[in-house]
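A protein chain is absent from this complex, but the other protein chains hold their places.
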Amino acid sequence: MGIQIKDVSYRYPTAEVREGSTRGLWALSHIDLDIEDGELVVILGRNGSGKSTLCMLMNGLIPHFFKGQLKGAVIVNNKNTAEVEVADMVKDIGVVFQNPFDQLTGAANTVFDEVAIGPENLGLSREESLERIKRALDEAGITELADRAPYQLSGGQQQRVAVASILAMRPSIMVMDEPTSQLDPVGTDEVFEVIDRLHREGMTIILAEHKVDAIAGLADRVVVLKDGRIELMGKPKDVLTNPALASLGVLPPRCTELAIRLAKENIWVGDYPLSIKEAKLGLMEILNGNHTG
Amino acid sequence: MATSALAYVQGNSFIHKLNPITVLTYTLCITLLGIGVGQIWVLLLVFVLNILLILKAGVIKNFMGMFLRVTLPIVIPMFIINTLFYPGSKTILYTLGPLMIRYEGLMFASTVISRLLAILSAYFLMVLVIDPRDLMIALGNRGISPKVGYLILSTLQLIPYIQQTAARILEAQQSRGLSLKGGLLQRFKSYLPLMAPVVMGSFASLEIRAMALEVRGFNLKTKRVYIREVFDTQRDQFLRRGFIVVTIMILIVSVYFKYFA
Partner (left out) sequence: MKKTFKEQLKEDFNTTALVMMPLCVGINIVGQFFTQSLRLPLWLNIIGTILAGVVAGPWVGFATGVLTNVVASFTIEGPTALAFAVVNGVHGLVAGFLAGKGFYRTLPKAMLAGFIGKLCDIPVGAPIVVYMFGGITTGAASAFTAFMMATGNTIWSSVISTSLLIDGADKVLSAAIAFLIIKALPKRTLYRFSRAPFTVLGEKPEENVEEPVPA
């Protein structure tokens, strides 16, 4: 079980070498990554570093939907994604994309009907489907929206409908490609709340994100990509405090950044904080007499 | 611009309770009859029958509104023009100054109108009484690919949305200086700057839309089981067979009278 990505390199069919880009033709080069069940792995990197490509590798969209050239192997729940159809992976792994609106099928009048589409496609009995739909709505926190028309919801609500729609298929793995990038702060919080809850319930989650502050306390592991290669990988407190982060186009969380700068002035002592809470505690200690003049 | 709303009107009549395919079969049979039968009185009888059904379904008001709005602008000019100007007309019935009302034209126009009334009234009945969702589920239960259902239902939902988007783009471009007035050429030039954002926006969303469908099992080969139940009763099957048999019989009789009697 889990995910094993073994020495994967991938090239899109329309790949062209662009002037001034160091990436070259290959969107991903020699990726080795193992993900355990229940882990929340966050993928960081600047735009074009391969985050989305990595996400779409996991359920077979690459190579089946995008064609192109794929080297290496991606094994998900003991299935090689190159050897099975995308449709065969839907029970194992679900994907949530950036744009909430485009993920609505448009064939459902209510949120309930929209979430029902996945189970209906799976051919489950009516009872089983109903149970899954109710549960998925609950897990995504949108039970009260069940009778609303999907096209009339806010971005954050629509994104949670997308999440519920995938949850109704009961995958053991969720991949999310920048799910909050098109949402306002309220929507962002709503989605991160759901991610947190799913993580605590044991779902394996792969999350590509820019919002470092939000994920710092959430992630079990952080992977940083640049030009299609893994440059850093490890626990958040190791990766997010690594000075090389800036050169990879990723900013550390603001409180970590603050602590790093304070450390340069010899004010900060000890481990760097990853959350505002930790930062507060650290600052309190310093102000209470732990600092050097 | 009016947003296109569904014609469907909910109700509890016995027609509403029928399987949508039964109603569809009825409508198709009427279409065949309308095309194959030439006798005006038969066509008008069919029209009256459909009106009675519409009354029974409780949708007469909706029908009247739609029907008059849609058919009158077509029927009235057509009647006038054909009665007066139908070529090959010789028999003059009535003279009104320089205009002559002729028999052949009158017959032609009357036949066309009766046919139109008979067939259109059946279609109006159908769209007023059938929920497209139920129709798609009923078709799906009979083996039609769920992708057809997807196409029709998602298009139906998309239409009001894209109309709103178009109205918004119209406003936005106008506030950027696009003029709706001016000479013909000027107005033609304004067309592309309006269409371009709509088309580009639509095509840009295709990739995610397609992937989202895939991950929901769109391409699974399993037989779908729909939460919403659409029943196909004995009565439905009996009615459908009845419609087909009666239609064929009427067609045969009509052809006989037309060519052999």
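For reference, chains read A and B in written order, and residue numbers begin at 1 within each chain.
The rule is simple: a contact is a pair of C-beta atoms (placed from the backbone, for glycine too) under 8 Å apart; a residue touches a chain by one contact, two chains touch by 3 or more.
It should be emphasised that the depicted structure is a prediction, and the values quoted were computed from it without experimental measurement.
Taking every chain of the complex into account, the chain not shown here touches A, B. Of B:134, B:214 or B:236, it is B:214 that touches the chain left out of the display. When the missing chain is restored to the complex, the residue among B:16, B:102, B:115 or B:240 that touches it is B:115. In the full complex, the hidden chain is touched by chain B at residues 1-2, 4-8, 35, 66-67, 69-71, 73-74, 77-79, 81-82, 84-88, 108-109, 112-113, 115-116, 119-120, 123-124, 126-127, 132, 147, 150-152, 154-156, 158-159, 162-163, 165-166, 170, 180, 184, 187-188, 190-192, 194-196, 198-200, 202-207, 209-210, 213-214, 218-219. Not every partner is drawn; the one left out touches chain A at residues 9, 11, 13-14, 24-26, 29-30, 65, 69, 71, 106.
Keep this in mind: only the chains that are shown with their structure count from here on.
Averaging Cα coordinates per chain places chain A and chain B 46 Å apart. For chain B in complex with chain A, the touching residues are 133, 146, 149-150, 153-154, 157-158, 161, 205, 208-227, 229. Chain contact summary for the complex, chain A toward chain B: residues 56, 59, 61, 65, 85-87, 90, 94-95, 97-99, 101-109, 113, 116-118, 120-126, 129-130, 133, 151, 162, 165-166, 169.
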